[in-house]
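A single protein chain has been removed from this complex, and every other one stays in its place.
Right, subunit A next:
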Amino acid sequence: MPRIAYAFPDEVLEHVFSFIHSDQDRNAISLVCKSWYEIERWCRRSIFVGNCYAVSPVMVVKRFPKLRSISLKGKPHFADFNLVPEDWGGYACPWIEAMASAYPWLEEIRLKRMVLTDESLELISKSFKNFQVLVLSSCEGFSTDGLAAIAANCRNLRELDLRESEVEDLSGHWLSQFPDSFTSLVSLNISCLGSEVSTCALERLLAGCPNLQSLRLNRAVPLEKLVNLLGRSPNLVELGTGAYTSEMQPDVFSDLSRAFVGCKQLKSLSGFWDAMPYYLPAVYPISSRLTSLNLSYATTESPYLVKLVSECRNLQRLWVMDYIEDSGLEALAVSCKDLRELRVFPSDPFGLEPNVALTERGLVSVSEGCPELQSVLYFCRQMSNAALVTIARNRPNMTRFRLCIIEPRKPDYLTLQPLDAGFGAIVEHCKNLRRLSLSGLLTDRVFEYIGSYGKKLEMLSVAFAGDSDLGLHYVLSGCDNLRKLEVRDCPFGDKALLANAAKLETMRSLWMSSCNVSFGACKLLGQKMPRLNVEVIIDERGPPDSMPESCLVEKLYIYRTVAGPRMDMPGFVWRYTGP
């Protein structure tokens, strides 16, 4: 029988593969056979590395010689809440250097929670002739000098997005480094910068870039200047205002309103720092166009808030402070039938008493009224099992559910029971739940439910919950698709960890802090599992070698890797290194 398969040209396969973009599909293709692996690796254009220490830059460059786009994530998620010490790691530099020599045609770099230096930014700006997209999400280590290099040298830059990064703000002059001939900008997000950026430079930039669709300014841009800027970028789809406050001047108000209307594509608004109630109604004329509204920096109460939100009939995403209260959420539930994502942030997170009338009722209303609601982040001060069960029954299509009851270990306020049944209902009814954050009083029972029902769960965050190792065991043994688990202040210890050691190799990472894991267990795990990095963050008591094996570890980060121990561990991170 003629062996037609062998005569099948690689180019045809490559052409077929070029239609396949999803990482998972690409990974699956590469596993079919050796020749497919080879063909696929030569034509892969984009990769995502969820943990920069899971693989080394050298390995990536070797396997994928023709990448155009790379995304990397560094520090564990809990670094966002100051649980990871400074200088822990997540350095982008070795990656940038490796890519600078291997990928002269690299177009896109996206980093999250990584440390990046000005030198690296400079290297990026000079190494990649067709560099187009730089997204630095929650990164740090660089200054506006590095940004100046990017502005000056990246002739084809389309996207510069510094979302929530910590930038050493030396001056706003970097923006003037964009040459006059620069026209390619489509998206600019400088909302995290502290210092003033030259409005002239901004105006010049906007005038030169007719394709600008997304502009997020920083707090230092005054409201009056916003009007001029809007006038120069009529094609904006997304706008982040600067400080949304000024003396109450009717002409500023009407100019602003007119400017909003003038941007006929405008669908998404954010910014609103120090939002003055007087100016909120300037948005009314375009409210029905809005699909995304982020008022989470608007730290002043306003009678107009609820009206504004109710007028946004096509809203899909709302981020807001808890000033919206239950009544506002009820109005939202009535008006915004297309709502998909709701985030409610606390205005007074450290106060002991509630300062606003926001309770579980608001969330229940939204769950009832908004059939498309899939993603929730909700800070509140009280919750009940009944409410959670109602929410679960209303919204079986929920995919991300993060609830933060501000006081740790707070029980159901009606029955004083743990909230096990409530969260149990969430995982039971929401069969496509991918992300879950727990809070309130919880026993091992809730983990039993999660292990039984949370089959699609990929990320779980746990704090001040559980009674014993059983809780951890349920999750590790039951959640088949678990990728990331982060735990703090729970009585989970060695038994569950060791009993599920193999599970850890199927996950991206596990973070445990203030739990009951002993040094002995960490040593054993490190010894037996060479494809895991078991990193202990040392506290004042000294390195684990000097401690008795039964002593408890304060912070532990375990992740799978094919790159072996990382070379850049700071002095306070310890790893098992040998008998």
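Please note the rule applied: a residue touches a chain if its C-beta (ideal position, glycine included) is under 8 Å from a C-beta of that chain, and two chains touch if they have at least 3 such contacts; residues count from 1.
To be clear about the criterion, contacts and distances are computed from a predicted model.
Visitor: From the list "MMS19 nucleotide excision repair protein", "AP complex subunit sigma", "NADH dehydrogenase [ubiquinone] iron-sulfur protein 1, mitochondrial" or "Auxin-induced protein", give the UniProt name belonging to the chain omitted from this structure.
Guide: Of the names offered in "MMS19 nucleotide excision repair protein", "AP complex subunit sigma", "NADH dehydrogenase [ubiquinone] iron-sulfur protein 1, mitochondrial" or "Auxin-induced protein", the one UniProt assigns to the missing chain is "Auxin-induced protein".
Visitor: Which of these, A:Leu134, A:Leu305, A:Ile406 or A:Ala563, touches the one chain of the complex that we don't see?
Guide: A:Ile406
Visitor: Give the residue, chosen from A:Asp23, A:Glu119 or A:Glu203, that touches the chain omitted from the document.
Guide: Considering all chains, including the one not shown, the answer is A:Glu119.
Visitor: Which residue from A:Glu168, A:Glu372 or A:Asp545 sits in contact with the chain not drawn here?
Guide: A:Glu168
Visitor: Contacts of subunit A with the missing chain: which residues?
Guide: 78, 80-83, 85-87, 91, 93-94, 97, 115, 117-120, 122, 140-141, 145, 164, 166-169, 192-195, 273, 296-297, 299-300, 345-352, 379, 404, 406-411, 416-418, 420-421, 424-425, 428, 437, 441, 443-445, 448-449, 451-453, 461, 463, 467-470, 473-474, 477-478, 480-481, 488-489, 491, 493-496, 498-503, 505-506, 514, 516, 518, 520-521, 524-525, 528, 537-540, 548-552, 554-555, 567-572
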